[in-house]
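Sharing a structure with you now.
For this view, one protein chain was removed and the others were kept in their places.
Chain naming follows the written order as A, B, C, D, E, F and G, and within any one chain the residues start at number 1.
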Amino acid sequence: MAKAKKRFRVTLNRAWCKDCGICVAFCPAKVFEAGERGEALVAREEDCTGCQSCVLRCPDLALEVEEATPSQAAEAVTHGG
Amino acid sequence: MAKAKKRFRVTLNRAWCKDCGICVAFCPAKVFEAGERGEALVAREEDCTGCQSCVLRCPDLALEVEEATPSQAAEAVTHGG
Amino acid sequence: MKARDYLIEEAMPLFWCRGCGNGIILHALLRALARLGKSREETVVVTGIGCFGKADDYIRTHSIHGTHGRALAIATGVKAVNPGLTVLALMGDGDCATIGGNHLIHAARRNIGVTAVVANNLNYGMTGGQFSATTPQGARSSTSSFGNPESGFDLCRLAGAAGAALVARATVYHAALLESLLVEAISCPGFSLVEVMSSCPVYYGRYNGIPDPAAMMRWWQESAVPASRYAELAPEEKQGRFPIGRLGGSDRPAFSERYARVQEAAQAGAGRWIQAGTDR
Amino acid sequence: MKARDYLIEEAMPLFWCRGCGNGIILHALLRALARLGKSREETVVVTGIGCFGKADDYIRTHSIHGTHGRALAIATGVKAVNPGLTVLALMGDGDCATIGGNHLIHAARRNIGVTAVVANNLNYGMTGGQFSATTPQGARSSTSSFGNPESGFDLCRLAGAAGAALVARATVYHAALLESLLVEAISCPGFSLVEVMSSCPVYYGRYNGIPDPAAMMRWWQESAVPASRYAELAPEEKQGRFPIGRLGGSDRPAFSERYARVQEAAQAGAGRWIQAGTDR
Amino acid sequence: MEGRPAVAKGRKWQVILSGAGGQGLILAGTVLGEAAAVYGGLNATCSQSYGVASRGGFTKAEVVISPEEIPYPLVRRPDVIVALTQEAYDRQVSQVGADCLVLYDSEAVARAGRTPGREVGLPLQETARKGGSAGNTNLVALGALLGVTGLLPVECLNSAVSARFPGPDGESRLRAVSDGWGLGVEVAAGGG
Amino acid sequence: MEGRPAVAKGRKWQVILSGAGGQGLILAGTVLGEAAAVYGGLNATCSQSYGVASRGGFTKAEVVISPEEIPYPLVRRPDVIVALTQEAYDRQVSQVGADCLVLYDSEAVARAGRTPGREVGLPLQETARKGGSAGNTNLVALGALLGVTGLLPVECLNSAVSARFPGPDGESRLRAVSDGWGLGVEVAAGGG
Amino acid sequence: MAARTAFMQGNEAILEGALHAGARFFAGYPITPSSEIAELASTRLPARGGVYLQMEDEMASMGAVIGASAAGAPAFTATSGPGFSLMQENLGLAAMAEVPCVVVNVQRSGPSTGLATRPGQADVMQARWGTHGDHPSLVFAPASAQECFDLTVEAFIWAERLRTPVIGRADVVVGHLRELVALPDPEDGRALASRPRPQGPPDDYCTYRPGPDGVPPLADFGSPYIVHLNGSMHDERGYPSADPAQAGRLIQRLVAKVQARVGEMVAVRHFRHDPPEGAPPRPAVLYVAYGSTARAAREAALMLAEKGVPARLLQLKRLWPFPDSEVEAAALEAGLTVVPEMNLGQVVLEVERVVGKRRPVWSCAKSNGEPITPDEILARTLEVVGA
Partner (left out) sequence: MAARTAFMQGNEAILEGALHAGARFFAGYPITPSSEIAELASTRLPARGGVYLQMEDEMASMGAVIGASAAGAPAFTATSGPGFSLMQENLGLAAMAEVPCVVVNVQRSGPSTGLATRPGQADVMQARWGTHGDHPSLVFAPASAQECFDLTVEAFIWAERLRTPVIGRADVVVGHLRELVALPDPEDGRALASRPRPQGPPDDYCTYRPGPDGVPPLADFGSPYIVHLNGSMHDERGYPSADPAQAGRLIQRLVAKVQARVGEMVAVRHFRHDPPEGAPPRPAVLYVAYGSTARAAREAALMLAEKGVPARLLQLKRLWPFPDSEVEAAALEAGLTVVPEMNLGQVVLEVERVVGKRRPVWSCAKSNGEPITPDEILARTLEVVGA
């Protein structure tokens, strides 16, 4: 199998997130988007490069980014595609 | 009259002096001397060059050095000579 | 342990405002502890009073939430008695450098093996955004509507001049750098200070035209310059910018090392006659 | 007025010990006032508590003998209200830099137009010779029989890093230099600090093998090096030596000048809605 | 005192304005108190909540208005509670008596109807948004409060708002009040 | 308590040791108290003066020795005053009763003879100097005090001095005590 | 007559009172719930040529206040528990050096950081005994926004007149309470607070030579009357002295100068609430209360009277010197006394001392960060009246 592009799982903990918009503004891959009322949404998980910078900069420890297991990756592809 | 060597009057205020010995140690002209019980004495007023350094360094403001008026100078000569 | 293992999850979500930088610092600190493999037992967190001073509510190590400005004094007592502990003092700029300034300079001079982590948000967040000893001259705050007539400290320079073993600065934007500086500081046997320029969008930001959390982050991104590059900037270019990274420190034996010598000497020596003071 | 005219002769002889450096500093200060032609009315002396803190007993100007460590805070209030006054804070090293360290760095940062004169005798004379924040590492004192485990501050460097407009150092041996540095400092509109290395033969001298007043003077003579020459010394040569003369300072507008701008703005502006703090 | 519009001697009202930090409830309480005391010739007190210090969490202002002197200035048993968030509603459910009116924002408070007395849900936020700024929800709520209860002539509130916001956006704030008042009066007329 | 030399029950003594700062009077008072309490089996208190803080000025130590318990530990009416300087003598002149013995250094106190009771002038300083160190004047004075008054056997004082100065200069200090004691005994024998 | 009325917070009224009394200087360090005073001072003082200083801590704040006052500016600070604790040393300096100043303590719930936003009244004894050594103590306690204004003016008047620090003790409830306040014509006030100043030849001036009222006139730094202020024991010129007679006289005078004038100062306010006519006669219950608690007690008194028990309230507007005779008279007239407080019982100790077992005195104490309510006071009263 050719070396597939790695996939990442971006988890946003809504109970901790305060919708500050930092992830939206700074993700280099534009994975996040602001919703109607300004809420942060994981809009393009499939574009995530796993750089972790959103995790480091989220002021509310609300983000986790992990390499997706193959099955999750497949699922994500299905969803994303 | 030829320019005479200036004479100075060195006054030691005994009531303020604490016999620390600083004037004795540092007068460049060795004007002071320590007495029997360590007390500071103006021993060679006539050698005073008026440099004022003893005045500046006396910790008890006990010293004054002034240029002698002619009569005082004469007196000093008489005494010293 | 992983970073999250140091976090008291029951206490979440964080008390801090939307976009506040404190959470970023907290997270970096937990990662640094994890990287160093510190156990909960051996780690003591001392806080003062202020927004960042509430960090101990979220950290699963030993901790003491003390009085405003006195965290370093308390930390000094902890470390002096048990030099084996890793002692962290987490403070705001007001806590550390305004009311706590005396303990800061003396901790640095004494070179006590404590790591001071200062969330410098350029004002007093907790009490409603008054100016502090780091607020820049001219900045607005709830007690400087006409612009701050005082100048702010350069905290790193101050602690360095007082004798700190290590001084360093990061911003909440530079979260990865922050983490490594914390690792370096905690590993330093003497007194170390890590100043973190942090966002208070709610007060400092609002009073000074940057109420948006992301905009504040961008402000840090733009004004911080790595120390080596900063040194080469022309004076005009330095305006409104500041250096980040390790910024100094002096290599002296830590207090506990020196005090061990005192203990040895005392154990060898004898008593002595005590001279009474004459006054005051 | 001549120097002696500022002296309260009824209070003489001085309370200080035989050979104590404080009298030399006092005298230099009176000469500096005379050289500047300061009137008694326009001059305010603020002291804390300590041997040198008793200097106000001998000075015929306005004065306040305050609490230990707080002279600069009091002086700040005086100057802020009446910037036309010449305000001097006379303090020992403990008064100024140990307990009073916070006020020192903040007065420097705030750049309040006060001249701090510090008699640095390397210990607490008044209370019987305990070590202070300027006592050198290893020195003996009534609380460091085994040698001081802490290091002493470089006061001038500290005040400079905090933002002082002028910092300078002399010794009681260098009494003429001291006088001119005082003249310069008092003329400076911002915060100025003159550190005077001073003899405490009775405690510091006795504990460290220099109990003789003249020997202490010689010690100062030998260890002090003019700043320009000091900079050129090799590191080994610097051991046990220190620079004297003007040592730094930064040229910023003094507090009162900046506060006058605040007053102007306030007189032009209107009231505003007050935001209450949420906590603490 | 002289110069004030005469207001009919009425009853004593204990009002709680509650919601989240940042919704301007302390300001609203102040304006209401001012309306009553300065422009209504009544006695009034307004106090902040002494609840948990929170960043963005639950906040309330307590207002007491009375034709008589007000010895105890805090609310003992509220006559009206205005709730702008679900949290505010929930927190106070248990403390509400049968004679207490609850006026809530119908958008924010989804789970209402749990107090023993009368409840009125109105689109306060929505009305404020439509009027141009969600930030004026507090004033819409005040208007509605007066409309529903008639505890004070709306003119007093208008005067207070004009005095406090003399600037250019005073207009929009007055509109918020009157929009709210309109909503309230409708309810009062139609029964709730 | 056991092990102490038995001392005949005597009277209560209130003693003041006075002079200038640096003359070791507090130390002398301590040694005297120790001699009485530790080696004499008596009760003793020793306190410092609460006089003006001064650098080199007047200082005094107060010692009370009694076979009974000592409720009030300070000197109320001195039985003996030792004065090593003129200032010390002058300051206390007016407070001395007719039954108080004044023992002074004859070199330092030129203007004596002004108290109503017995006075004894002895060359204390001179004796100390001759013994090798003017710094031992305090111990010479203690010896003389015991010699003149017999308030305590000199052996007790010797023990206290040996215990406090175990080092090489213990010898010279003991000599100072015995020199002083000799002076005192002579006076006691010859009348003063 | 009020020149203007405004609906304002207690804290705001404190600032207005200070300005009205002539304050020209504020130095402080922010602390909840007093910070509004600082915030307002930061704009209002410079607007009238005065100075707002934000100091590095509370020791410094008190120090700067003393310095500014010595330089001639009526000066004040505001703080809460933790800061008030830190001010104690320099409060003693102000008392000893006789430098007039006003210290406002807007109390919160302690000890230590405690509950920083919640009400408490547990610093009442501290206001009397917080600093070391014998010292005078003059403390006023407002119960409404209006009293915040009035008593701040009163505090400045006495501080300046007697050359002594005066404490204004509010609590969160009062400090943050908004009510209508009647403000007098600003022109009246300027002259209100003024310190005795020296007259005659400057060379004769002694900083501590008392006038006939025991208060030494005070010149300003900068004036030809040379001032020597001293926090150590001193003689009339201000120079150090350890003479016991002198020391005894000075310490006595510091206290006596205040005590001599208590008759002229605000002290208490009486409220009487009698049962509806025809109720059977019963001995009266007296409430002794201060600050916001007095408002709860007043409401409780009304309810009690409704229930047929004659109720009286003695509101203490001045806490120290304690109004002994007023309390004694009121308590002896009543059947029993209840002292509601938001602490574990402080002023009740004073009431007990004054009443001295001649009548029952009951504490109604609450110390949990919640304001005391009329209902709680009533319940406690019914409990002890029954007993």
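The criterion applied here is as follows: a residue touches a chain if its C-beta (ideal position, glycine included) is under 8 Å from a C-beta of that chain, and two chains touch if they have at least 3 such contacts.
No experiment lies behind these values; they were computed from the predicted model shown.
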Touching the absent chain when the full complex is considered, from G:M8, G:A21, G:A60 or G:L93: G:L93
Per the touch definition above, residue among D:A3, D:I99, D:A139 or D:A266 touching the missing chain: D:I99
Option from G:T43, G:S61, G:T77 or G:Q126 whose C-beta touches the chain left out: G:Q126
Identified contact with the non-displayed chain, of D:N22, D:S144 or D:T171: D:S144
Residues in chain F touching the chain absent from view: 1, 29-30, 33-34, 37-38, 43-48, 50-51, 53, 71-74, 76
Interface residues of chain D (partner: the chain not displayed): 49, 65, 67-69, 98-99, 101, 124, 126-128, 130-131, 133, 142-146, 150
Contact footprint on chain G, counting only the chain that is left out: 59, 81-82, 84-86, 88-89, 92-93, 95-97, 107, 109-116, 118, 120, 122-123, 125-126, 128-135, 231-233, 242, 244-245, 247-248, 251-252, 254-255, 343-344, 349, 352-353, 355-358, 366-370
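By definition in this document, only the chains that are shown with their structure count from here on.
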Chain centre separation (chain C, chain G; CA means) in Å: 38
Inter-chain centre distance, chain F versus chain G - centres from mean C-alpha coordinates, in Å: 55
Junction residues of chain A - those touching two or more other chains: 18
Set of chain F residues in contact with two or more other chains: 53-56
